[in-house]
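What you see is the complex with one protein chain gone and the rest in place.
Here is chain A:
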Amino acid sequence: MRQFLSLLWLSLFSFSIFASAADYHEQLNLRPLPLSSLLASFNFRSNTTLDDFDKGNFRFFPRSLAQILQHAGTRELHLRFSLGRWDAETWGARPWDGAREGGTGVELWAWLEADTDEEADHKWLTLTNALSGLFCASLNFIDGTRTTRPVMSFQPEGDHSTVTNMHLLYGVLPHEVVCTENLTPFLKLLPCKGKAGIATLLDGHKLFDASWQSMAIDIRPICPPGGECVLQIEQTIDMVLDIDRSKRPRDNPIPRPPPGDQLPCDTSKPYNSHDTCFPADHTNQEWTLSQIFGKTVKGTCPLADSTIPPVCIQVPDSRSVFVSKDVHEKKNPDGLSRCFDIAPSTELEMMLPRLDEGASTTTDIVTPETPLLYAERSFTGHGQERGGVQTILRNPSPDTAVEFIYMESLPWFMRIYLHTMEARVAGHSHANKSLIQQVYYRPALDRARATQLEVRMRVPPASTVFLTYDFEKSILRYTEYPPDANRGFDVAAAVITILDPQPETIGSHGGGAAKSARRFAAYTLRTTSLLCSLPTPDFSMPYNVIIFTSTAIALTFGGMFNILVRRFVAADEGPEAGLAVVLGRLKGRLRGMLKR
(Lines give C-alpha, C1' and ligand atoms only; values in the text may rest on other atoms or scores of the structure.)
Protein backbone atom coordinates (compact mmCIF):
# COMPACT_ATOMS: atom_id res chain seq x y z
CA MET A 1 0.00 0.00 0.00
CA ARG A 2 2.81 2.40 0.77
CA GLN A 3 4.08 1.77 -2.73
CA PHE A 4 0.68 2.37 -4.15
CA LEU A 5 0.42 5.52 -2.11
CA SER A 6 3.75 6.72 -3.27
CA LEU A 7 2.73 6.06 -6.84
CA LEU A 8 -0.43 8.01 -6.24
CA TRP A 9 1.53 10.88 -4.82
CA LEU A 10 3.96 10.65 -7.64
CA SER A 11 1.18 10.94 -10.17
CA LEU A 12 -0.48 13.76 -8.25
CA PHE A 13 2.81 15.55 -8.00
CA SER A 14 3.62 15.04 -11.63
CA PHE A 15 0.14 16.23 -12.46
CA SER A 16 0.71 19.50 -10.69
CA ILE A 17 3.84 19.97 -12.79
CA PHE A 18 2.27 19.10 -16.10
CA ALA A 19 -1.08 20.70 -15.43
CA SER A 20 -0.29 23.50 -17.80
CA ALA A 21 1.38 21.31 -20.41
CA ALA A 22 -1.34 18.75 -20.96
CA ASP A 23 -4.95 18.91 -19.93
CA TYR A 24 -5.80 15.28 -20.19
CA HIS A 25 -4.22 12.25 -18.63
CA GLU A 26 -5.23 8.64 -18.22
CA GLN A 27 -3.67 5.71 -16.45
CA LEU A 28 -4.51 2.11 -15.68
CA ASN A 29 -3.07 0.49 -12.59
CA LEU A 30 -3.19 -3.27 -12.25
CA ARG A 31 -2.52 -4.91 -8.92
CA PRO A 32 -2.78 -8.66 -8.38
CA LEU A 33 -4.47 -9.39 -5.06
CA PRO A 34 -4.47 -12.55 -2.99
CA LEU A 35 -6.89 -15.36 -3.85
CA SER A 36 -6.41 -14.87 -7.59
CA SER A 37 -8.05 -11.48 -7.76
CA LEU A 38 -6.90 -8.52 -9.74
CA LEU A 39 -7.54 -4.89 -8.92
CA ALA A 40 -7.77 -2.67 -11.99
CA SER A 41 -7.86 1.07 -11.36
CA PHE A 42 -8.66 3.29 -14.32
CA ASN A 43 -8.07 6.95 -13.85
CA PHE A 44 -8.96 9.69 -16.35
CA ARG A 45 -8.38 13.31 -15.54
CA SER A 46 -8.97 16.37 -17.65
CA ASN A 47 -8.91 20.07 -17.03
CA THR A 48 -10.50 23.14 -18.42
CA THR A 49 -9.68 26.65 -17.42
CA LEU A 50 -12.41 28.38 -15.46
CA ASP A 51 -12.41 31.08 -18.10
CA ASP A 52 -13.23 28.60 -20.86
CA PHE A 53 -15.76 26.95 -18.59
CA ASP A 54 -17.62 30.21 -18.03
CA LYS A 55 -17.54 31.05 -21.73
CA GLY A 56 -18.82 27.62 -22.69
CA ASN A 57 -15.89 26.43 -24.79
CA PHE A 58 -15.28 22.78 -24.06
CA ARG A 59 -12.53 20.62 -25.44
CA PHE A 60 -11.78 17.89 -22.89
CA PHE A 61 -14.41 18.74 -20.34
CA PRO A 62 -17.79 17.22 -21.25
CA ARG A 63 -20.26 19.90 -22.28
CA SER A 64 -23.32 17.97 -21.14
CA LEU A 65 -22.03 17.83 -17.58
CA ALA A 66 -20.70 21.37 -17.62
CA GLN A 67 -24.07 22.74 -18.61
CA ILE A 68 -25.65 20.99 -15.65
CA LEU A 69 -23.02 22.35 -13.30
CA GLN A 70 -23.54 25.88 -14.55
CA HIS A 71 -27.28 25.61 -14.38
CA ALA A 72 -27.27 24.26 -10.84
CA GLY A 73 -24.52 26.52 -9.52
CA THR A 74 -22.38 23.56 -8.52
CA ARG A 75 -18.84 24.30 -7.41
CA GLU A 76 -17.69 20.82 -6.62
CA LEU A 77 -19.33 17.50 -7.34
CA HIS A 78 -18.71 13.90 -6.35
CA LEU A 79 -20.72 11.11 -7.82
CA ARG A 80 -20.25 7.40 -7.08
CA PHE A 81 -21.74 4.27 -8.56
CA SER A 82 -20.72 1.15 -6.65
CA LEU A 83 -21.51 -2.50 -6.55
CA GLY A 84 -20.26 -5.33 -4.39
CA ARG A 85 -18.19 -5.42 -1.21
CA TRP A 86 -14.53 -4.68 -0.72
CA ASP A 87 -13.11 -7.63 1.17
CA ALA A 88 -10.69 -5.77 3.40
CA GLU A 89 -9.59 -8.90 5.31
CA THR A 90 -8.17 -10.39 2.14
CA TRP A 91 -7.53 -7.48 -0.17
CA GLY A 92 -6.18 -5.08 2.41
CA ALA A 93 -6.47 -1.33 2.11
CA ARG A 94 -8.71 0.25 -0.47
CA PRO A 95 -7.43 1.92 -3.62
CA TRP A 96 -7.02 5.71 -3.47
CA ASP A 97 -7.32 5.35 0.34
CA GLY A 98 -11.02 4.96 -0.16
CA ALA A 99 -11.41 8.47 -1.50
CA ARG A 100 -12.80 7.36 -4.87
CA GLU A 101 -15.48 4.95 -3.81
CA GLY A 102 -19.01 5.03 -2.55
CA GLY A 103 -21.41 2.81 -0.73
CA THR A 104 -23.47 0.27 -2.62
CA GLY A 105 -25.75 2.04 -5.03
CA VAL A 106 -25.39 5.66 -5.99
CA GLU A 107 -23.92 8.36 -3.81
CA LEU A 108 -23.77 12.03 -4.63
CA TRP A 109 -22.43 14.97 -2.72
CA ALA A 110 -21.87 18.44 -4.01
CA TRP A 111 -21.04 21.92 -2.89
CA LEU A 112 -23.58 24.33 -4.31
CA GLU A 113 -23.36 28.04 -4.39
CA ALA A 114 -26.51 29.50 -2.85
CA ASP A 115 -27.49 32.31 -0.54
CA THR A 116 -30.15 30.48 1.43
CA ASP A 117 -30.92 26.90 2.33
CA GLU A 118 -34.06 26.98 0.22
CA GLU A 119 -32.13 28.10 -2.81
CA ALA A 120 -29.59 25.35 -2.20
CA ASP A 121 -32.40 22.79 -1.98
CA HIS A 122 -33.87 24.06 -5.20
CA LYS A 123 -30.53 23.85 -7.00
CA TRP A 124 -29.94 20.41 -5.55
CA LEU A 125 -33.24 19.29 -7.01
CA THR A 126 -32.23 20.66 -10.40
CA LEU A 127 -28.87 18.97 -10.15
CA THR A 128 -30.19 15.56 -9.20
CA ASN A 129 -32.85 15.63 -11.89
CA ALA A 130 -30.40 16.65 -14.59
CA LEU A 131 -27.79 14.10 -13.51
CA SER A 132 -30.43 11.43 -13.42
CA GLY A 133 -31.13 12.06 -17.08
CA LEU A 134 -27.47 12.19 -17.99
CA PHE A 135 -26.44 8.99 -16.20
CA CYS A 136 -29.64 6.98 -16.67
CA ALA A 137 -29.83 6.49 -12.90
CA SER A 138 -32.74 7.17 -10.57
CA LEU A 139 -30.92 10.11 -9.02
CA ASN A 140 -34.15 12.07 -9.16
CA PHE A 141 -35.33 9.94 -6.25
CA ILE A 142 -32.85 11.74 -4.03
CA ASP A 143 -35.48 13.94 -2.45
CA GLY A 144 -35.67 15.66 0.89
CA THR A 145 -35.94 12.37 2.75
CA ARG A 146 -32.64 11.14 1.36
CA THR A 147 -30.68 14.36 1.51
CA THR A 148 -28.55 15.41 4.43
CA ARG A 149 -26.10 18.18 5.07
CA PRO A 150 -23.05 16.59 6.66
CA VAL A 151 -21.25 18.78 9.10
CA MET A 152 -18.04 16.94 9.94
CA SER A 153 -17.51 14.17 7.42
CA PHE A 154 -16.70 15.96 4.19
CA GLN A 155 -14.37 18.75 3.24
CA PRO A 156 -14.13 20.26 -0.23
CA GLU A 157 -11.20 18.90 -2.21
CA GLY A 158 -10.91 21.87 -4.51
CA ASP A 159 -9.86 25.42 -4.03
CA HIS A 160 -12.82 27.60 -3.10
CA SER A 161 -11.07 30.57 -1.59
CA THR A 162 -13.22 33.04 -3.53
CA VAL A 163 -16.61 31.56 -2.72
CA THR A 164 -18.10 31.93 0.72
CA ASN A 165 -21.73 30.85 0.39
CA MET A 166 -21.30 27.17 -0.35
CA HIS A 167 -23.71 24.52 0.82
CA LEU A 168 -22.80 20.86 1.07
CA LEU A 169 -25.58 18.43 0.26
CA TYR A 170 -25.30 14.71 0.38
CA GLY A 171 -27.71 12.18 -1.06
CA VAL A 172 -27.54 8.45 -1.35
CA LEU A 173 -29.60 5.78 -3.09
CA PRO A 174 -28.61 2.39 -1.68
CA HIS A 175 -31.30 0.57 -3.60
CA GLU A 176 -30.03 1.60 -7.04
CA VAL A 177 -28.58 -1.22 -9.11
CA VAL A 178 -25.58 0.01 -11.04
CA CYS A 179 -25.38 -1.49 -14.51
CA THR A 180 -24.31 -1.04 -18.11
CA GLU A 181 -26.65 1.86 -18.74
CA ASN A 182 -24.59 3.87 -16.23
CA LEU A 183 -21.28 2.91 -17.82
CA THR A 184 -22.23 4.08 -21.31
CA PRO A 185 -22.83 7.72 -20.34
CA PHE A 186 -19.73 7.54 -18.17
CA LEU A 187 -17.61 6.57 -21.17
CA LYS A 188 -19.27 9.27 -23.29
CA LEU A 189 -17.78 11.88 -21.00
CA LEU A 190 -14.24 10.81 -21.89
CA PRO A 191 -12.50 12.72 -24.67
CA CYS A 192 -11.59 9.48 -26.45
CA LYS A 193 -14.97 7.84 -25.78
CA GLY A 194 -13.58 4.40 -25.08
CA LYS A 195 -12.44 4.13 -28.68
CA ALA A 196 -8.75 4.57 -27.98
CA GLY A 197 -6.47 4.25 -25.00
CA ILE A 198 -7.04 2.30 -21.84
CA ALA A 199 -10.78 2.98 -21.92
CA THR A 200 -11.06 0.37 -24.68
CA LEU A 201 -10.80 -2.27 -21.95
CA LEU A 202 -13.97 -1.10 -20.27
CA ASP A 203 -16.83 -3.36 -21.13
CA GLY A 204 -20.06 -3.67 -19.25
CA HIS A 205 -19.99 -7.46 -19.27
CA LYS A 206 -16.68 -7.57 -17.46
CA LEU A 207 -17.10 -4.51 -15.27
CA PHE A 208 -20.39 -5.57 -13.75
CA ASP A 209 -19.21 -9.16 -13.40
CA ALA A 210 -16.50 -8.00 -11.02
CA SER A 211 -16.45 -8.89 -7.36
CA TRP A 212 -16.41 -5.22 -6.48
CA GLN A 213 -16.51 -2.16 -8.64
CA SER A 214 -16.81 1.54 -8.13
CA MET A 215 -17.21 4.30 -10.70
CA ALA A 216 -16.46 7.78 -9.52
CA ILE A 217 -16.72 11.26 -10.97
CA ASP A 218 -15.08 14.10 -9.11
CA ILE A 219 -15.23 17.68 -10.27
CA ARG A 220 -13.33 20.34 -8.41
CA PRO A 221 -11.72 23.67 -9.13
CA ILE A 222 -7.96 23.71 -8.62
CA CYS A 223 -5.80 26.77 -8.42
CA PRO A 224 -2.15 25.83 -8.75
CA PRO A 225 0.11 28.36 -7.12
CA GLY A 226 0.95 31.03 -9.64
CA GLY A 227 -1.21 29.50 -12.34
CA GLU A 228 -4.63 29.93 -13.79
CA CYS A 229 -7.48 28.25 -11.98
CA VAL A 230 -8.75 25.14 -13.69
CA LEU A 231 -11.80 22.98 -13.26
CA GLN A 232 -10.75 19.39 -13.04
CA ILE A 233 -12.88 16.36 -13.78
CA GLU A 234 -11.52 13.08 -12.58
CA GLN A 235 -13.21 9.87 -13.61
CA THR A 236 -12.15 6.74 -11.82
CA ILE A 237 -13.18 3.14 -12.22
CA ASP A 238 -11.87 0.56 -9.77
CA MET A 239 -12.77 -3.06 -10.02
CA VAL A 240 -11.67 -6.29 -8.46
CA LEU A 241 -11.85 -9.09 -10.96
CA ASP A 242 -11.83 -12.72 -10.04
CA ILE A 243 -9.28 -14.14 -12.45
CA ASP A 244 -10.85 -17.59 -12.54
CA ARG A 245 -14.25 -16.14 -13.19
CA SER A 246 -13.04 -13.68 -15.82
CA LYS A 247 -11.21 -16.38 -17.71
CA ARG A 248 -14.35 -18.34 -18.37
CA PRO A 249 -14.82 -18.71 -22.08
CA ARG A 250 -17.44 -16.41 -23.55
CA ASP A 251 -19.38 -19.19 -25.18
CA ASN A 252 -19.52 -21.28 -22.02
CA PRO A 253 -19.93 -18.87 -19.16
CA ILE A 254 -21.58 -21.18 -16.63
CA PRO A 255 -19.04 -21.95 -13.90
CA ARG A 256 -18.54 -25.64 -13.24
CA PRO A 257 -16.31 -27.26 -10.63
CA PRO A 258 -13.18 -28.71 -12.19
CA PRO A 259 -12.80 -32.52 -12.21
CA GLY A 260 -11.11 -33.96 -9.13
CA ASP A 261 -7.79 -34.64 -10.81
CA GLN A 262 -7.53 -31.03 -12.01
CA LEU A 263 -8.34 -29.51 -8.62
CA PRO A 264 -5.39 -27.39 -7.48
CA CYS A 265 -4.26 -28.68 -4.11
CA ASP A 266 -2.38 -26.89 -1.43
CA THR A 267 0.99 -28.65 -1.53
CA SER A 268 2.23 -27.14 1.69
CA LYS A 269 -0.19 -29.25 3.70
CA PRO A 270 0.60 -32.81 4.76
CA TYR A 271 -1.54 -35.47 3.10
CA ASN A 272 -2.02 -38.97 4.45
CA SER A 273 -3.28 -40.35 1.18
CA HIS A 274 -3.01 -39.32 -2.43
CA ASP A 275 -6.77 -38.91 -3.04
CA THR A 276 -7.29 -36.08 -0.54
CA CYS A 277 -6.89 -32.47 -1.44
CA PHE A 278 -7.02 -29.15 0.35
CA PRO A 279 -8.02 -26.76 -2.41
CA ALA A 280 -5.38 -24.06 -2.74
CA ASP A 281 -6.45 -20.58 -1.74
CA HIS A 282 -4.58 -18.78 -4.42
CA THR A 283 -4.40 -20.76 -7.55
CA ASN A 284 -1.26 -19.74 -9.25
CA GLN A 285 -2.23 -19.20 -12.82
CA GLU A 286 -1.23 -17.12 -15.73
CA TRP A 287 -3.46 -14.50 -17.25
CA THR A 288 -3.44 -12.12 -20.15
CA LEU A 289 -5.24 -8.82 -20.59
CA SER A 290 -7.41 -10.18 -23.37
CA GLN A 291 -8.46 -13.16 -21.27
CA ILE A 292 -9.50 -10.99 -18.38
CA PHE A 293 -10.98 -7.99 -20.16
CA GLY A 294 -11.96 -9.68 -23.39
CA LYS A 295 -9.84 -7.27 -25.44
CA THR A 296 -6.50 -5.56 -25.60
CA VAL A 297 -5.57 -1.91 -25.12
CA LYS A 298 -5.91 -0.24 -28.52
CA GLY A 299 -3.11 2.28 -28.62
CA THR A 300 -3.23 5.46 -26.63
CA CYS A 301 -5.62 8.33 -26.63
CA PRO A 302 -3.86 10.96 -28.75
CA LEU A 303 -5.01 13.73 -26.45
CA ALA A 304 -3.48 12.17 -23.36
CA ASP A 305 -0.32 13.43 -21.78
CA SER A 306 2.40 11.32 -23.36
CA THR A 307 4.78 11.69 -20.42
CA ILE A 308 2.60 9.60 -18.15
CA PRO A 309 2.76 5.89 -18.92
CA PRO A 310 -0.75 4.64 -19.64
CA VAL A 311 -0.48 1.21 -18.01
CA CYS A 312 1.26 0.17 -14.79
CA ILE A 313 1.30 -3.10 -12.93
CA GLN A 314 2.31 -3.72 -9.34
CA VAL A 315 4.25 -6.95 -9.16
CA PRO A 316 7.70 -7.51 -7.65
CA ASP A 317 10.61 -6.98 -9.99
CA SER A 318 11.52 -10.62 -9.63
CA ARG A 319 8.50 -11.64 -11.68
CA SER A 320 8.61 -11.34 -15.41
CA VAL A 321 5.77 -9.75 -17.35
CA PHE A 322 5.47 -10.39 -21.07
CA VAL A 323 4.14 -7.65 -23.28
CA SER A 324 3.61 -7.28 -27.02
CA LYS A 325 6.43 -5.76 -29.03
CA ASP A 326 6.93 -2.00 -29.35
CA VAL A 327 5.93 -1.64 -25.74
CA HIS A 328 8.60 -0.17 -23.54
CA GLU A 329 8.85 -1.46 -19.98
CA LYS A 330 10.02 0.87 -17.25
CA LYS A 331 10.65 -0.45 -13.76
CA ASN A 332 10.01 1.93 -10.92
CA PRO A 333 12.81 2.38 -8.37
CA ASP A 334 10.78 0.92 -5.49
CA GLY A 335 11.15 -2.51 -7.04
CA LEU A 336 7.49 -3.34 -6.70
CA SER A 337 5.87 -1.81 -9.75
CA ARG A 338 6.57 -1.17 -13.39
CA CYS A 339 4.96 0.89 -16.11
CA PHE A 340 4.60 0.51 -19.87
CA ASP A 341 4.88 3.12 -22.55
CA ILE A 342 2.81 2.40 -25.62
CA ALA A 343 3.21 3.87 -29.06
CA PRO A 344 0.04 5.66 -30.22
CA SER A 345 -1.16 2.97 -32.60
CA THR A 346 0.06 -0.30 -31.14
CA GLU A 347 -2.06 -2.74 -29.27
CA LEU A 348 -0.94 -3.68 -25.80
CA GLU A 349 -1.27 -7.27 -24.73
CA MET A 350 0.18 -8.26 -21.39
CA MET A 351 0.77 -11.65 -19.88
CA LEU A 352 1.63 -12.48 -16.32
CA PRO A 353 3.05 -15.98 -16.43
CA ARG A 354 2.59 -18.70 -13.84
CA LEU A 355 5.25 -18.78 -11.20
CA ASP A 356 7.73 -21.60 -11.02
CA GLU A 357 6.69 -24.37 -8.70
CA GLY A 358 9.54 -23.85 -6.30
CA ALA A 359 9.12 -20.12 -5.78
CA SER A 360 7.70 -19.08 -2.47
CA THR A 361 4.18 -17.68 -2.55
CA THR A 362 5.10 -14.53 -0.68
CA THR A 363 7.07 -13.03 -3.52
CA ASP A 364 4.63 -13.51 -6.35
CA ILE A 365 2.44 -10.55 -5.46
CA VAL A 366 2.91 -7.37 -3.55
CA THR A 367 1.54 -7.96 -0.08
CA PRO A 368 -1.54 -5.80 0.43
CA GLU A 369 -1.28 -2.99 2.93
CA THR A 370 -3.22 -3.38 6.15
CA PRO A 371 -6.03 -0.82 6.30
CA LEU A 372 -6.18 1.63 9.18
CA LEU A 373 -9.52 0.29 10.36
CA TYR A 374 -11.87 -2.62 9.74
CA ALA A 375 -15.57 -1.93 10.03
CA GLU A 376 -18.62 -4.17 9.93
CA ARG A 377 -22.17 -3.17 10.53
CA SER A 378 -25.16 -5.38 11.18
CA PHE A 379 -28.66 -5.32 12.59
CA THR A 380 -29.54 -6.53 16.04
CA GLY A 381 -32.88 -6.34 17.81
CA HIS A 382 -35.91 -8.51 17.67
CA GLY A 383 -39.44 -8.56 16.36
CA GLN A 384 -41.16 -6.23 13.98
CA GLU A 385 -40.74 -3.16 16.12
CA ARG A 386 -37.45 -3.14 18.04
CA GLY A 387 -34.30 -2.93 16.04
CA GLY A 388 -30.71 -2.15 16.72
CA VAL A 389 -27.54 -1.44 14.82
CA GLN A 390 -24.15 -2.71 15.84
CA THR A 391 -20.96 -1.59 14.20
CA ILE A 392 -17.76 -3.46 14.94
CA LEU A 393 -14.72 -1.27 14.48
CA ARG A 394 -11.33 -2.94 14.73
CA ASN A 395 -8.05 -1.08 14.82
CA PRO A 396 -5.30 -3.45 13.65
CA SER A 397 -2.44 -1.11 14.47
CA PRO A 398 -0.49 -2.19 17.57
CA ASP A 399 0.54 1.29 18.67
CA THR A 400 -1.58 4.04 17.06
CA ALA A 401 -5.09 5.06 17.98
CA VAL A 402 -7.45 5.88 15.13
CA GLU A 403 -9.66 8.91 15.25
CA PHE A 404 -12.51 9.09 12.80
CA ILE A 405 -15.98 10.38 12.04
CA TYR A 406 -18.73 7.85 11.68
CA MET A 407 -21.62 9.14 9.64
CA GLU A 408 -24.97 7.56 9.01
CA SER A 409 -27.91 8.94 7.13
CA LEU A 410 -30.84 6.77 8.09
CA PRO A 411 -34.28 6.79 6.54
CA TRP A 412 -36.97 8.47 8.62
CA PHE A 413 -38.81 5.23 9.31
CA MET A 414 -35.89 4.08 11.46
CA ARG A 415 -36.46 6.15 14.60
CA ILE A 416 -33.27 5.92 16.54
CA TYR A 417 -33.01 6.28 20.31
CA LEU A 418 -29.95 8.38 20.72
CA HIS A 419 -29.70 7.71 24.45
CA THR A 420 -29.06 4.04 23.70
CA MET A 421 -26.00 4.83 21.62
CA GLU A 422 -22.89 3.59 23.32
CA ALA A 423 -19.39 2.49 22.45
CA ARG A 424 -17.79 -0.42 24.22
CA VAL A 425 -14.36 -1.95 23.90
CA ALA A 426 -14.48 -5.67 23.26
CA GLY A 427 -13.85 -7.65 26.41
CA HIS A 428 -15.34 -5.01 28.67
CA SER A 429 -18.92 -5.22 29.73
CA HIS A 430 -19.46 -1.50 30.30
CA ALA A 431 -19.59 1.30 27.86
CA ASN A 432 -16.55 3.46 27.64
CA LYS A 433 -17.63 7.09 27.62
CA SER A 434 -14.29 8.38 26.41
CA LEU A 435 -14.52 6.67 23.03
CA ILE A 436 -17.23 8.96 21.70
CA GLN A 437 -15.87 12.46 21.55
CA GLN A 438 -18.51 14.40 19.70
CA VAL A 439 -21.97 13.67 18.34
CA TYR A 440 -23.85 15.64 15.78
CA TYR A 441 -27.42 14.50 15.52
CA ARG A 442 -30.24 15.89 13.42
CA PRO A 443 -33.44 13.98 14.07
CA ALA A 444 -35.66 12.86 11.26
CA LEU A 445 -38.99 14.40 10.41
CA ASP A 446 -41.57 11.90 9.29
CA ARG A 447 -41.80 11.83 5.51
CA ALA A 448 -39.70 14.97 5.19
CA ARG A 449 -36.17 14.51 6.43
CA ALA A 450 -33.70 11.73 7.11
CA THR A 451 -31.86 11.15 10.35
CA GLN A 452 -28.35 12.44 10.26
CA LEU A 453 -25.90 11.07 12.76
CA GLU A 454 -22.26 11.98 12.84
CA VAL A 455 -20.08 10.62 15.63
CA ARG A 456 -16.51 11.61 16.18
CA MET A 457 -14.80 8.79 18.04
CA ARG A 458 -11.53 7.05 18.49
CA VAL A 459 -10.48 3.44 18.72
CA PRO A 460 -7.48 2.64 20.92
CA PRO A 461 -4.60 0.64 19.41
CA ALA A 462 -5.10 -3.08 18.84
CA SER A 463 -8.63 -3.16 20.07
CA THR A 464 -12.14 -3.67 18.83
CA VAL A 465 -14.95 -1.28 19.59
CA PHE A 466 -18.65 -2.01 19.39
CA LEU A 467 -20.82 0.97 18.57
CA THR A 468 -24.46 0.14 19.17
CA TYR A 469 -27.75 1.95 19.22
CA ASP A 470 -31.40 0.93 19.15
CA PHE A 471 -34.15 2.12 16.92
CA GLU A 472 -37.84 1.65 16.44
CA LYS A 473 -39.35 0.65 13.14
CA SER A 474 -42.33 2.72 12.21
CA ILE A 475 -45.28 1.59 10.20
CA LEU A 476 -45.64 3.15 6.81
CA ARG A 477 -48.78 4.23 5.09
CA TYR A 478 -50.34 1.82 2.71
CA THR A 479 -49.21 3.68 -0.42
CA GLU A 480 -45.67 4.24 0.84
CA TYR A 481 -44.67 0.62 0.49
CA PRO A 482 -42.80 -0.25 -2.68
CA PRO A 483 -44.03 -3.11 -4.84
CA ASP A 484 -41.43 -5.47 -3.33
CA ALA A 485 -42.10 -4.45 0.27
CA ASN A 486 -41.24 -7.86 1.70
CA ARG A 487 -37.71 -7.61 0.33
CA GLY A 488 -36.94 -4.95 2.91
CA PHE A 489 -35.71 -1.39 2.78
CA ASP A 490 -32.11 -0.57 1.98
CA VAL A 491 -30.24 1.45 4.54
CA ALA A 492 -27.32 3.37 3.16
CA ALA A 493 -23.75 2.54 4.04
CA ALA A 494 -22.15 4.32 6.96
CA VAL A 495 -19.29 6.56 5.92
CA ILE A 496 -16.20 6.39 8.10
CA THR A 497 -13.73 9.18 7.57
CA ILE A 498 -10.45 8.62 9.36
CA LEU A 499 -8.92 11.95 10.23
CA ASP A 500 -5.38 12.61 9.29
CA PRO A 501 -3.36 12.93 12.49
CA GLN A 502 -0.73 15.32 11.10
CA PRO A 503 -2.05 17.24 8.13
CA GLU A 504 0.97 19.56 8.07
CA THR A 505 3.66 17.00 7.32
CA ILE A 506 1.82 15.39 4.44
CA GLY A 507 0.86 18.80 3.15
CA SER A 508 4.50 19.74 2.82
CA HIS A 509 5.16 16.44 1.10
CA GLY A 510 2.50 17.14 -1.51
CA GLY A 511 3.70 20.69 -1.88
CA GLY A 512 0.79 23.12 -1.89
CA ALA A 513 -2.07 24.46 0.10
CA ALA A 514 -4.53 22.45 -1.94
CA LYS A 515 -2.80 19.26 -0.95
CA SER A 516 -3.04 19.88 2.77
CA ALA A 517 -6.77 20.52 2.36
CA ARG A 518 -7.00 17.27 0.47
CA ARG A 519 -5.46 15.43 3.34
CA PHE A 520 -8.35 16.15 5.67
CA ALA A 521 -9.09 12.46 5.54
CA ALA A 522 -6.31 9.91 5.77
CA TYR A 523 -8.57 7.07 4.77
CA THR A 524 -12.24 6.63 4.00
CA LEU A 525 -14.22 3.48 4.20
CA ARG A 526 -17.83 2.55 3.92
CA THR A 527 -19.66 -0.30 5.53
CA THR A 528 -22.00 -2.46 3.55
CA SER A 529 -25.56 -1.33 3.16
CA LEU A 530 -28.21 -3.04 5.26
CA LEU A 531 -31.61 -4.43 4.50
CA CYS A 532 -34.16 -3.41 7.08
CA SER A 533 -37.42 -5.32 7.10
CA LEU A 534 -40.32 -3.23 8.27
CA PRO A 535 -43.65 -4.59 9.45
CA THR A 536 -45.39 -5.17 6.17
CA PRO A 537 -49.13 -5.42 5.95
CA ASP A 538 -51.08 -7.84 3.87
CA PHE A 539 -51.77 -5.67 0.86
CA SER A 540 -55.23 -7.08 0.22
CA MET A 541 -56.10 -5.72 3.65
CA PRO A 542 -58.20 -2.73 2.59
CA TYR A 543 -60.50 -4.90 0.55
CA ASN A 544 -60.74 -7.45 3.34
CA VAL A 545 -61.57 -4.67 5.75
CA ILE A 546 -64.19 -3.30 3.45
CA ILE A 547 -65.84 -6.69 3.00
CA PHE A 548 -65.59 -7.62 6.66
CA THR A 549 -66.93 -4.39 8.12
CA SER A 550 -69.61 -4.27 5.47
CA THR A 551 -70.78 -7.71 6.44
CA ALA A 552 -70.79 -6.81 10.11
CA ILE A 553 -72.66 -3.58 9.52
CA ALA A 554 -75.13 -5.27 7.21
CA LEU A 555 -75.84 -7.98 9.77
CA THR A 556 -76.36 -5.62 12.68
CA PHE A 557 -78.22 -3.09 10.67
CA GLY A 558 -80.51 -5.65 9.04
CA GLY A 559 -81.27 -7.30 12.38
CA MET A 560 -81.88 -4.07 14.15
CA PHE A 561 -84.02 -2.68 11.38
CA ASN A 562 -86.13 -5.78 11.21
CA ILE A 563 -86.65 -5.80 14.97
CA LEU A 564 -87.79 -2.22 14.80
CA VAL A 565 -90.24 -2.52 11.92
CA ARG A 566 -91.62 -6.07 12.24
CA ARG A 567 -94.67 -7.00 14.18
CA PHE A 568 -94.29 -10.01 16.42
CA VAL A 569 -97.19 -12.42 16.69
CA ALA A 570 -97.59 -15.89 18.10
CA ALA A 571 -96.33 -18.69 15.91
CA ASP A 572 -99.79 -20.03 15.08
CA GLU A 573 -101.11 -16.56 14.28
CA GLY A 574 -98.64 -15.66 11.58
CA PRO A 575 -98.81 -16.61 7.92
CA GLU A 576 -97.59 -20.04 7.11
CA ALA A 577 -93.96 -20.09 6.19
CA GLY A 578 -91.21 -22.55 5.62
CA LEU A 579 -90.52 -25.35 3.23
CA ALA A 580 -94.05 -26.82 3.36
CA VAL A 581 -95.58 -23.65 1.90
CA VAL A 582 -93.10 -23.53 -0.98
CA LEU A 583 -93.65 -27.24 -1.73
CA GLY A 584 -97.44 -26.82 -1.64
CA ARG A 585 -97.22 -23.93 -4.10
CA LEU A 586 -95.03 -25.90 -6.45
CA LYS A 587 -97.44 -28.86 -6.29
CA GLY A 588 -100.39 -26.67 -7.12
CA ARG A 589 -98.56 -25.19 -10.04
CA LEU A 590 -97.56 -28.60 -11.38
CA ARG A 591 -101.07 -29.86 -11.06
CA GLY A 592 -102.36 -26.89 -13.01
CA MET A 593 -99.88 -27.56 -15.80
CA LEU A 594 -100.80 -31.25 -15.98
CA LYS A 595 -104.50 -30.45 -16.22
CA ARG A 596 -103.89 -28.20 -19.18
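Quick note on the criterion: contacts are C-beta pairs under 8 Å (C-beta built on N, C-alpha and C of every residue); 3 or more make two chains touch, one makes a residue touch a chain; residues count from 1.
Just so it is clear, contacts and distances are computed from a predicted model.
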Should one name the undisplayed chain from "Ribophorin II C-terminal domain-containing protein", "Phosphatidylinositol-glycan biosynthesis class S protein", "Mitochondrial distribution and morphology protein 35" or "DNA-directed RNA polymerase subunit" using UniProt, the answer is "Phosphatidylinositol-glycan biosynthesis class S protein"
Contact with the hidden chain, among A:Glu118, A:Asp538 or A:Glu573, goes to A:Glu573
Of the candidates A:Phe58, A:Phe141, A:Phe379 or A:Phe466, the residue in contact with the absent chain is A:Phe58
For chain A, residues touching the missing partner are 55-59, 62-64, 66-68, 71, 126, 130, 133-134, 188-189, 191-193, 195-196, 301-303, 543, 546-547, 549-551, 553-555, 557-558, 561-562, 564-567, 569-570, 572-576, 580, 584, 587-588
